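Only one protein chain is missing from this complex, and each of the others stays in its spot.
This part shows chain A:
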Amino acid sequence: MNRPPTSGPPPEAPRLKSTGLPNDEPQAQLPSQNHPGVSGPPTDFMGGHPILPEDMDIRDLPSNQLYEMNQNLMAESVSTRPLIDQLTPMEVLRAEYENGSRTFVSQIDYLMNKGYRHIWRARGDGDCFYRSLAYAFVLNMLDAPQAEREIVVATALSQLQSCKPMLSQAGFEPIAYDMFYEAFEAVIQSVVSATEEYGLLTSDSLLRIFQDANNSNEIVAFLRLLTSAQIRLNPDEYAAFIIDMEPTQFCNNHVEPLGKEADHIQVSALADAMQIRVQIAYLDGHKANEVDFIDVGNKNSKEPLLLLYRPGHYDILSRKVM
């Protein structure tokens, strides 16, 4: 689920101030900040200190133990779940809540009664929203009737292509996004035409692609840049939802780095950038016997992508079957 609280600074944490510094070093080079893009000017960052155990003197710790401690700390934030797991019956999720929250169980029953019988679970590594969305996006094309698939894929590819100028307008260098763009494009293309890398896509090979860390993370990285570009280019639309920092800084710290969770603002920015419709079932324990579906993005799109939200986590919800 969520990364442990120590893994990231709170959003309101002050940042290294390197703009607007007193100008007492006229010759020193202090390039301007907050410009994205490879080989661009430097990025803001924070300094700090290594995490040492609070209740013991580090000097008493043999170095092998210290090493082990570091390793454990690193490992605990990474689960062993596949990046996207195989189709799982809703009953499995239900069983996990049976000894816990009755409200969650009643909400799961509601979904099952409505015909939502399966989910694909995403690893809780902070990238679950982006990964789930990408998976649902390609899956939707794969599920389209044979006769419509060509047009659905062509539409997606041209939409994707039209996003490219956005990325450079937002200040990203092609070197920063080309590889990621191509990775996503190749997967989408393989829905209708066999590619060298993936052949003709099937639901099995789609799952394998998303379970492969390299393929999967390149696509996640691409969607993160797209989300960032959307916010950078339309700061006024999103600034109201960003607390205590500038939109560019928000993108630097909370959108572009992998492993940083998505809040509503990233969800709507990405849906807007891709002009897709996303429906999110909120399994949040707020209502018994009922689940709210939140509609985000392009309301005219007829086949929304379906995601399941639980506090701090996103999975993919399978289509309704009655």
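Basically, a residue touches a chain if its C-beta (ideal position, glycine included) is under 8 Å from a C-beta of that chain, and two chains touch if they have at least 3 such contacts; residues count from 1.
Rule of thumb we're sticking to: contacts and distances are computed from a predicted model.
Novice: If you had to name the missing chain as UniProt does, which of "Ribosomal RNA-processing protein 40", "UBC-like protein", "Zinc finger C2H2-type" or "Tubulin delta chain" would it be?
Specialist: The chain we cannot see is recorded in UniProt as "UBC-like protein".
Novice: Using the touch definition from the top, which of A:153, A:225 or A:296 touches the missing chain?
Specialist: A:225
Novice: Sort through A:154, A:175 or A:288 and give me the one touching the missing partner chain.
Specialist: Residue touching the chain left out of view: A:175.
Novice: For the chain that got dropped from the picture, name the residues of chain A it touches.
Specialist: Touch with the absent chain occurs at residues 6-9, 13-18, 21, 25-31, 36-43, 45-52, 58-59, 61, 63, 66-67, 70-71, 73-74, 172, 175-176, 179-180, 197, 213-214, 217-218, 221, 224-225, 228, 252-253, 256-260.
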